[in-house]
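For this depiction, one protein chain was excluded, whereas all remaining protein chains were kept in their positions.
Let's look at chain A:
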């Protein structure tokens, strides 16, 4: 069998087409690391990728090299062979995700059966391409994955205002007064509840959650106002808080879906939390925004965040 010399493959080491232009999207170069134990496959993939204008930042042929390459080169995408000495592609993916949790990985392998696909899905692999690689298929996959990233940036630019608007609008309709919002915060600190907190899971192209927090007294006053009663029960307070949160999160997600239907956001039912001491852990979300607002009933705090990880 002919021994393949990587150097025999001619590829442009300084590609002039470093930049991928996509209609309506920011011009951005896409940096890729190729992980494969076969020099032939590395050279083949590198050739294909460079000819299509991607930047191949480096290659690796073992788990250790892959971890090092990802740490130093910080690629956008890794192409991953399934079989490598000492570790398979899924184990290798887990190892590189330990240093770079949201790295996108494409499995490029000659083996492709149900078990591999199943394991790949569990390991949050972005896609798979079977060897011999179809050039068009691989490039389309990379572009699709990267436009998912653009979509996340779009959501990132929109969601805070959508939730703020939905909260302001809900208060305006119910209480004929608009909350006075303080400055938006993007820090990820542990939150100690004011007394009552509502957690709403958000599900769609990107997962997330909203938290609405206020004192029990504020929640009680809101319930009294809406139910037009002097006295309200705990159950009634809880129901009112759940319903208000449902409306705010539902309206905000509708606004976002209207601006781009690809978000496909839906909300899970509210969980209302109350008690002596409620601490909401610092999140592991990729983006989070929060603000306090003064209302007629006291301070209200909302916190919304999303994760890039595609469901």
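Structural remarks
In the analysis below, a residue touches a chain if its C-beta (ideal position, glycine included) is under 8 Å from a C-beta of that chain, and two chains touch if they have at least 3 such contacts; residues count from 1.
Definition applied: contacts and distances are computed from a predicted model.
Of the candidates "Chemotaxis protein CheX", "PLD nuclease N-terminal domain-containing protein", "Stage V sporulation protein AE" or "Peptide ABC transporter permease", the chain left out of this view carries the UniProt protein name "Chemotaxis protein CheX".
For chain A, the residues touching the chain absent from view are 121-122, 193, 197, 199-204, 207-209, 211, 238, 242, 266-285, 305-307, 311.
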